[in-house]
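Not every chain is included here, but those present sit where they belong.
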Amino acid sequence: MDQPEFKPKDERYADRVRDSFARQGAMATIGASLGDIVPGRVVIELAWAAGLSQQHGFLHAGMVATALDSACGYAGFTLMPAGAGVLTIEFKINLLAPAKGQRFRMVGQVIKPGRTVTVTEGRAYAIDDGREKLIATMGATLITITGRDDVKN
Amino acid sequence: MDQPEFKPKDERYADRVRDSFARQGAMATIGASLGDIVPGRVVIELAWAAGLSQQHGFLHAGMVATALDSACGYAGFTLMPAGAGVLTIEFKINLLAPAKGQRFRMVGQVIKPGRTVTVTEGRAYAIDDGREKLIATMGATLITITGRDDVKN
């Protein structure tokens, strides 16, 4: 995955990501925690749990998508101005292999930032018996929302 | 959404969907329940909950995707032979509007069944103060797995 260098518009980008992440009830429900936060790139980690599984015991594709979508959304959010909100317009996920493992690492990366539209990519890795394996890729398009009280931060 | 008529390969299709759904820990976690199950079409319903929200209080896009992915997967599963398992290869979701509402209804529909590859579409509706609104569309590609003990039903 390309990792271009980006300059954030707001120095407090990491704090804004942490504040927003803490308000996502879904992240607490799936037991996700924030890893690295750098301009244009955010890592989210979580552990396998029975309550996140599909019928064969693998992590449900939707749960992989939930964590990857947040990673991509916050990757874009690091480059947005203070006071802006971020919404996902669309994302696509390819499930490369069953999500089998004890832990999972989701990496969201900005490919092309924009004033209105930001394009990101995500990679999901399963850690199974100590070996890390790429299990899913995501492409997500974000929109920057400004001037709306119900969609900020 | 087109709703062609399909003939199931296994008369017990609805029971197989219910059995498999009951094994998805993720469906219990998000409080989802099965609605209509007809050949090529499955409905899943859930209520809003703080534990499913993103930072603005809307249903998290990933949770919309989780329920839609199951609806699409089980829509395809109704047409698969007994003993087969279903896995999602990829899906794409367009978030048309913030997922704001008290209840949500997800409809999965087979567009093109196949021996190996099945293509489905999903629609997510929010019910907000009694009014139903289309909030997301999904396209999901499924694969039929046969002869693998770890991926059946």
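Per-chain residue numbering starts at 1, and chain names A and B are given in the order in which the chains are listed.
Throughout what follows, a contact is a pair of C-beta atoms (placed from the backbone, for glycine too) under 8 Å apart; a residue touches a chain by one contact, two chains touch by 3 or more.
Just so you know, these numbers come straight off a predicted model, no measurement behind them.
S.K.: 2 identical chains shown; how many in the complete assembly?
M.R.: In total, this homomeric complex is built from 4 copies.
Keep this in mind: only the chains that are shown with their structure count from here on.
S.K.: Using just the Cα atoms, superpose chain A onto chain B and tell me the rotation angle to the nearest 5°.
M.R.: An angle of 180 degrees brings one copy onto the other.
S.K.: What whole-number Å value describes the gap between the mean CA coordinates of chain A and chain B?
M.R.: 22
S.K.: List the residues on chain B that touch chain A in their complex, please.
M.R.: 20-21, 23-26, 28-29, 49-56, 60-63, 65-70, 85, 87-95, 98, 150-153
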